[in-house]
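Removed from the display is one protein chain of the complex; every other protein chain stays in position.
Order of writing sets the chain letters: A, B and C. Residues in each chain are counted from 1.
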């Protein structure tokens, strides 16, 4: 029985890994063929667009350099081969290897995303705990705040925060700085809408937990409201929100596209937007691949975290990305 | 049960554990009627007082008010509310908290949900010690193991670290009781402590509670089930509509209940009532006239309408209609396995054979996980058996391809436990019945072109179905979600009857119902069987119900049928040890 | 997970929590959301009723006017009245949001239904496909689409529709599977109904019933997303009075004329909030209907 279980778990892990590899392969394939659908000559794009007065010789040289003169299938296989060895190719526009570029931009985005996730968690927790068990008005205020927060577009929030905190009051820098001050506004910008989503889920499960029999049992033991909240209900409330962290990461990456541009922060989002604007295909593929990779990683971590927080064997996982 | 240590610590007991005088509890607007309206009782040390009533009678609210946990919006007033010799009226929340757990413990119904599923049980139990004593961690854990041992949890060292989900039903109910007893409170409030449990486990828990009482702890036991409380209660309080309608010793109440509500409840208990005996007043089974659309009309004041419990409509020995006229349903060597989540294999049904005679009832009884529901699904040919065959009216059934079986499906109806879920939520009663009346036949016809005569015929049939199950036609436009539990089950039965089936598969059709509603439904099924010569496959975990409805009984255990025979044989002279254990555990009135 | 799935998940519980409010009773939130929705719809259909001016009428001399009695929301860099433009923009913004939602919902419904009805192999394939789409979180899929098909309002609509489709598909597939294995479908089988009839009479109607709720909740998110693309210069372009484009145009002048971006943004938020509130309310009512 135990043996069977172990084998089953190993099998699950294997399936999981195979699934991750499959998704990465599919992402690479989709992206490769999608960008080949872009109208226009990639060689021209490499040389700076149709306006750049390129000579046929230069085009031919570029085609040869980037292997664009080979049949599409061969190019695709080459691309896969390179990806398998971690080589993401050369940026058309940035004159450097995509791998190191993307890796160098990953750090900033990860710091931003993880900080935002933490802050969003804190805000959501505070709001949920404040507004739960205080009667209908508090619940409605809490719920209303969450819905509004979830509806706030990053770009508008960022702009409004800059106007208020940088331009009117001048207390926080509107751009990234060497110290942590520059992180405040971007993190708040990303955290507030996310907190709206997390808070909705958290507060609902908190409400459900507070109405459950085990909380009644705890109260019947003489547990205080705070004890009920911290010892019992919060953990249950956190479960679905933990499960959402994979999704949250994805949404933060989307947000980073906007936030990094507005706050002039280095990072994957800004790199991606620049690359899309100038149609720098290898960089787009590189960013997409690394985001997919990190995203898959995050969903696995999320699953693990969910399992740690909820060791019940019946846990059905989160379904995020899986 | 292990003869463990004393459950109690020998803490001195107050003579009177609880005094309640004129308790009133209201919710919502001050003008709204109170849920509890002037309840008074007293519980002494070492006494078990049972509060009995159907859902909505106010018994749970009363119980929770004793712990000051009636809820945030509740208005609790009383002339006196004394707990362990101290008045708790108007206590502040912190003061309440100091008493809860120390002066009074609470045991709830569903231990799986009543213990935090994310925390090991030793933490849950230790919480009381942490909150009310100054014991250090080692002392606390010693006491936790002590009390777990005392409640009869095997190997406390091993189980203390588990979560409620990793324990069996009996184990976790013991753990829950241990959590309430760890501080040895003079009073234990047990709110339906055995309701969701299998009958054998229920018996063990009742025995445990008996021990608790015998050691001097007062118990307030809340239950809807008179049979359960009769085992351990010293005195019984019957509640109805927020009032106490009857109070007395257990023997008095059970033997000589005076109030109509008490009598109704007593009459409705199916156990030991002969086959064919009415459980509910005839007017409630099929209320005549449109006025009677509710489950329980106001208790009639007219003494002629008073329930006459245990009076058989026909001679109890009278054999069911036309037995031996052939087989309605026959199962031969049914087996079914399921694959578990981690590749484990679970044998749900193992070589099960049975025969259902025409016009009779075969009761299948078993505890949870015994394979009875899978058996029902196999009989309905909703799942394909791994081995074996089901034959319907001596013709192939389970071996037919679904396409061919469809034409024969009208011969077999089904009544479900969760009847609400079995209705398409988009349809109202009329649409549900209409569809059932039209049945698969309409699929062949041109859509929407049925003649008006045919439509009139359908409408008439829907009306007569409603009559058959005793529902007023005023309910036709309602959706099942807006009906009461009993009404829903009647709609479910009407739907099952719509195709004029010969065989009815009833899977726990009354388990979700209050005992008096259960009585009405059982009576109804009984009458219908007689009138329509139905053959019933009746599946239930409740031996009382099975005993009451069945001509023949099959006892299932771990996927196998361990014993079959006529109801009389099985219930009076059980051959298999498991059957004997089951029967011994059945709670009976006195 | 997607924003939508969260909204749906949270909405279910909200509806449960709202049981104290009673089934039929109209809450204050619903009244406000309903009024706002009505105003937005009027603005989209007949903007002149709410703002009689010309949204494109320029008045260079009145440029960069702060909010005042004559210009409630101020004026923009060309002296156009921002209130008039915001009202006028309701049409484009709602249309973009609606179209994107219809595309997303339609694709999602097709994928979800295909996955749920055409057998295990198809289900497996569609599921893997959705997994792959989910590995392009959020805006990524939309950006990729725009990279291929070029920026513009049309691209933005399809891009938003495409990136929301996986979320819808998963909700619908889950709903379909829930319905398919529900007791009432089994009951219909027992009644002898054919597979096709069960599918068309019970499974599909019950699966697709929540589409209205999904759509309402989704419109809010779609408007925000489309506005984000406009903001990044990849969607609708100024001087189109689309809110995202207005906001984008206004951002240039944020240091001197905050109202140019504040009010369009405010209406994006209001619309999204309104959609969420209405979606939840419909959900609650359908549950109790």
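We adopt the following convention: a residue touches a chain if its C-beta (ideal position, glycine included) is under 8 Å from a C-beta of that chain, and two chains touch if they have at least 3 such contacts.
Keep this in mind: contacts and distances are computed from a predicted model.
K.L.:
So which of "Multicomponent Na+:H+ antiporter subunit D", "Peptide ABC transporter substrate-binding protein", "NADH dehydrogenase subunit M" or "Membrane subunit" is the UniProt name of the chain that got left out?
P.N.:
UniProt lists the chain left out of the view as "Peptide ABC transporter substrate-binding protein".
K.L.:
Would you mind listing the shown chains in contact with the chain that isn't displayed?
P.N.:
The undisplayed chain, in the complete complex, is in contact with A, C.
K.L.:
Considering the whole complex, which of A:183, A:209, A:233 or A:262 touches the chain not shown?
P.N.:
From the options A:183, A:209, A:233 or A:262, the contact with the absent chain belongs to A:262.
K.L.:
Could you tell me which of A:116, A:143 or A:159 touches the chain that is not displayed?
P.N.:
A:159
K.L.:
Among C:26, C:57 or C:118, which residue is in touch with the absent chain?
P.N.:
Within the whole complex, the residue contacting the unshown chain is C:57.
K.L.:
Across the whole complex, list the residues on subunit C that are touched by the chain not included here.
P.N.:
Subunit C touches the chain not shown through residues 56-58, 60-61, 63-64, 77-79, 150-151, 232-233, 237-239, 248-249, 251-257.
K.L.:
For subunit A, which positions touch the chain that isn't shown here?
P.N.:
40, 44-45, 48-58, 91, 93-96, 101, 104-105, 108, 159, 162, 166-167, 170, 173-177, 261-267, 270-271, 274, 277-279
FYI, only the chains that are shown with their structure count from here on.
K.L.:
Identify the chain pair with more contacting C-beta pairs: A-C or B-C.
P.N.:
Here the pair linked by more C-beta pairs in contact is A-C.
K.L.:
Measuring centre to centre with CA averages, how many angstrom lie between subunit A and subunit B?
P.N.:
Chain centroid spacing, subunit A to subunit B, equals 48 Å.
K.L.:
Based only on mean CA positions, could you tell me how far subunit B sits from subunit C in angstrom?
P.N.:
46
K.L.:
Which subunit C residues sit where two or more other chains touch them?
P.N.:
Counting only residues that touch two or more other chains, subunit C contributes none.
K.L.:
On subunit A, where are the residues touching two or more other chains?
P.N.:
Nothing qualifies.
K.L.:
Give every residue of subunit A touching subunit C within the complex, in rising order.
P.N.:
Answer in residue numbers: 19, 22-24, 26-27, 30-31, 34-35, 37-39, 136, 139-140, 143-144, 147-148, 150-156, 159-160, 162-163, 167, 197, 200-201, 204-205, 207-208, 240, 243-244, 246-247, 249-251, 253-255, 257-258, 261, 272-273, 276-277, 279, 281, 284, 288, 291-292, 295-296, 318-322.
K.L.:
Show which residues of subunit B lie in contact with subunit C when the two form their complex.
P.N.:
Residues 380, 382, 402, 405-410, 412-414, 416, 418, 421-426, 435-436, 439-440, 443, 479, 481, 495, 499 of subunit B touch subunit C in their complex.
K.L.:
Touching subunit B in the complex: which residues of subunit C?
P.N.:
Checking each residue of subunit C against subunit B gives 182-184, 186-195, 197, 201-202, 205-206, 209, 288-289.
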